[in-house]
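Note that this complex is displayed minus one protein chain, with the remaining chains in position.
Here is chain A:
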Amino acid sequence: MSTVAPARTPGSRKDGRSTASLQHRLAERGIDRSLLMLLPAVLFTFALFVYPFAYGIGLTVQPNPDVVEKWGGGIFANYVAFFSDPFFRDSVWITMRLALPAALFNVLASVPVAFKLRGKFRGKRALTTLLVLPITLGTVLTAQGLLIFAGRQGWLNRFLMDVGLIQEPFQLVMNYTGVFLSLVISGFPFAFLLISSYLSGIDPSLEAAATTLGASWFQRFRRIILPLLAPGLATTFILTFVLAFSVFPSARLVGDATGETRVMALMAYRAFGEQIDYPMASTVAILMGVIELAVIALVLLWRSTFYKGSTGGKG
């Protein structure tokens, strides 16, 4: 990746000056001076993304002396520490236990909702707007709201107790449930938006044809909609999973930051900001990326077993 991209852009500029025929031949293959327009973006990405990333990977094999002393493993001491120390190792499981169900719930819940809302009806735009609203709320405000609304003294528990559904207030915040709720509130609208746009891309005439041939509601869904929607479902799952996987503020604010919701992002930040152990922080951060990409790769692999091709375009 890093070898091809930078070589090309400056190369085209240098070659452009040398001979006219070469310039012409390069232009035929799509290389000419207008490619310089890519230069700012490429330079920027290298300076602020590729270089720090490589630097971070380099840092992971330069562990602090005390880590080496405690865990051994030479230059790989950080990795040894991560996988031997249950305090670090368990955070992987904790993150997964939170992110996977949350992403799955968001995707599965938005399918029926998007399905019901895809027809035309009064106030559709208003309802869609309301469903989109939480995207702008941000995790910090959602956290503060959950603390007040779903806390022991909050309206939710008060209402449920007054109605007589429960005797004791539910413990909904400062634990797993709190973070899960916050992930659903911020992730569901996003999943809903994506799924509705995928659904609107499925040609209604396909379904109409199935109906004329006598397919029941379930058959239509199972045989027509689902196969066409599956790639979209996979993409939506990936994007909501990415959001849920890097959860950080809500895990601290409405979660139990030392126990149930001690997610990897929190561990990485703790090493970075509190222990000032940059190599360890980078190790956790990079491993976070690796694990996330592994999950994405699995989903993509699963997706590749489905129908590949256009979903029929809009309308």
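Simple rule for what comes next: a contact is a pair of C-beta atoms (placed from the backbone, for glycine too) under 8 Å apart; a residue touches a chain by one contact, two chains touch by 3 or more; residues count from 1.
Keep this in mind: contacts and distances are computed from a predicted model.
K.L.:
Name the absent chain as its UniProt record does, using one of the following: "Integral membrane protein", "Beta sliding clamp", "DNA polymerase IV" or "ABC transporter permease subunit".
P.N.:
When "Integral membrane protein", "Beta sliding clamp", "DNA polymerase IV" or "ABC transporter permease subunit" are compared with UniProt, the left-out chain turns out to be "ABC transporter permease subunit".
K.L.:
Would you mind spotting which of A:Gly138, A:Pro227 or A:Gly259 touches the chain that isn't drawn?
P.N.:
In the complete complex, the chain left out is touched by residue A:Gly138.
K.L.:
Tell me which stretches of chain A touch the chain missing from the display.
P.N.:
With respect to the unshown chain, the touching residues of chain A are 1, 4-5, 8, 29-31, 34-35, 37-38, 40-42, 44-45, 48-53, 55-57, 59, 109, 112-113, 115-116, 118-120, 128-150, 153-156, 158, 181, 185, 188, 193-194, 196-198, 200-201, 204, 207-208, 211-212, 217, 232, 235, 242, 245-246, 248-249, 252-253, 264-265, 268-269, 272-273, 278, 281-282, 284-286, 288-289, 292-293, 296, 314.
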